[in-house]
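Note that one protein chain of the assembly has been removed; the remaining protein chains are unaltered in position.
Chain naming follows the written order as A, B and C, and within any one chain the residues start at number 1.
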Amino acid sequence: MPSASETLITGETGAQQLMGYVLDVGHPDQRARCRLEVTRDHLNRHGVLHGGISSCLLDSAAGATASLSVDATGRVPFLSVSLNINYVAPARPGPIEATGMITGGGRSLLFVAAELRDRDGTVLATSTGVYKRVPETRL
Amino acid sequence: MPSASETLITGETGAQQLMGYVLDVGHPDQRARCRLEVTRDHLNRHGVLHGGISSCLLDSAAGATASLSVDATGRVPFLSVSLNINYVAPARPGPIEATGMITGGGRSLLFVAAELRDRDGTVLATSTGVYKRVPETRL
Amino acid sequence: MPSASETLITGETGAQQLMGYVLDVGHPDQRARCRLEVTRDHLNRHGVLHGGISSCLLDSAAGATASLSVDATGRVPFLSVSLNINYVAPARPGPIEATGMITGGGRSLLFVAAELRDRDGTVLATSTGVYKRVPETRL
Partner (left out) sequence: MPSASETLITGETGAQQLMGYVLDVGHPDQRARCRLEVTRDHLNRHGVLHGGISSCLLDSAAGATASLSVDATGRVPFLSVSLNINYVAPARPGPIEATGMITGGGRSLLFVAAELRDRDGTVLATSTGVYKRVPETRL
């Protein structure tokens, strides 16, 4: 069983350090979570969470969920091919969490949905996307 | 005619300061540009631009282009309702620019497309989105 | 309680007669269903269900589900603003059914997801869309 230090991915990349989100690939349901404590650093000109940061969290949770379909590390690389986001409700400062869920696909392409919720469970944004496994010869 | 300090929007919000992009609303074609110098701070685990940051730039350029349909300040607030992104090619460190273009709509909803290109003009990502003018009573 | 003749909408419009689907707005869960018996009239050049017909069913189920949020007739008009479809698996001749589900929204705009499944429950396609209530002054 992997330890917490193996299943909580923090500060791994430049983008992740910049935004400060945590990627959790250790849930037994094989759905990755991406968490962020929203602060004023993440707000747009309307005083609510910037849509681009919502999309970062949704995309990261979905991509890691795709990885979990291959093995438990959550680190097998998948590329985002296409992503559709619906901005359901504005998010304010506080903790939020995106969760991925595979809805279909085959060997090279996966369809992965994701939901972003606040601590009360209110849906803030939803996404569906197409993810492609990076061929090993390209690594 | 507005001066450069009025048409170049920099560091206006927390999210913009964090990511470091510049929003340019001063083009006579009324299409806003959103520019970023991609550094290692913006890369994902594959060493290329994080898709969430691409979507920030596309969304910001599209939203400001929606604003320019109302007046030349580029600051009339519009909310992102829905955004669809296609990740066409990976982006590497260097300057990139997203440009918005209105494709249709009416009084309250606008359809805005955007393209993200590198300095060679290669298309990195494209988006189409639905933007809603924020009712004045909600400001 | 409405009778079956009120909750099963058949052949109401030209498009519906052409394709032959049935719209069922009588479920207590307020999720409209759109059913079709796929025949060779609905196939594309690959011998599977044409993606455009999948999108008809998803869009019709989602639009009628939006209507059911207003009243039980399922006939209050909503327009499709934007629709995103993921083609998860090919559909072959036989009965299929799309079901809508509201995921968020407010007074004028609703976000509605839909799933298309075959008789075995296999997901064939999923969609998310933005639906707008037609203002009464426009009727």
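As a convention for this text, a contact is a pair of C-beta atoms (placed from the backbone, for glycine too) under 8 Å apart; a residue touches a chain by one contact, two chains touch by 3 or more.
Please read all numbers here as calculations on a predicted model, not as lab measurements.
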**Asked** Which shown chains does the hidden chain touch?
**Response** A, B, C
**Fill in**
Given A:Thr13, A:Asn84 or A:Thr126, the correct residue touching the omitted chain is A:Asn84
**Among B:Gln30, B:Ser69 or B:Asn86, residue touching the chain not depicted** = B:Asn86
**Absent chain, residues of chain A that touch it** = 81-82, 84, 108-109, 111, 130, 132
**Item:** Missing-partner contacts on chain B, residue numbers
**Value:** 84, 86, 88-89, 103-105, 111, 113, 123, 126, 128, 130
**Residues of chain C in contact with the chain not shown** = 12-15, 17-19, 39-46, 50-53, 55-57, 59-60, 75, 77, 79-87, 90, 134
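Assume only the chains that are shown with their structure count from here on.
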**Request:** Please work out the Cα centroid separation of chain A and chain B, and write it as a whole number of Å.
**Result:** 22
**Fill in**
Distance in whole angstrom between the CA centres of chain A and chain C is 29
**Fill in**
Residue numbers in chain A touching two or more further chains are 84, 86
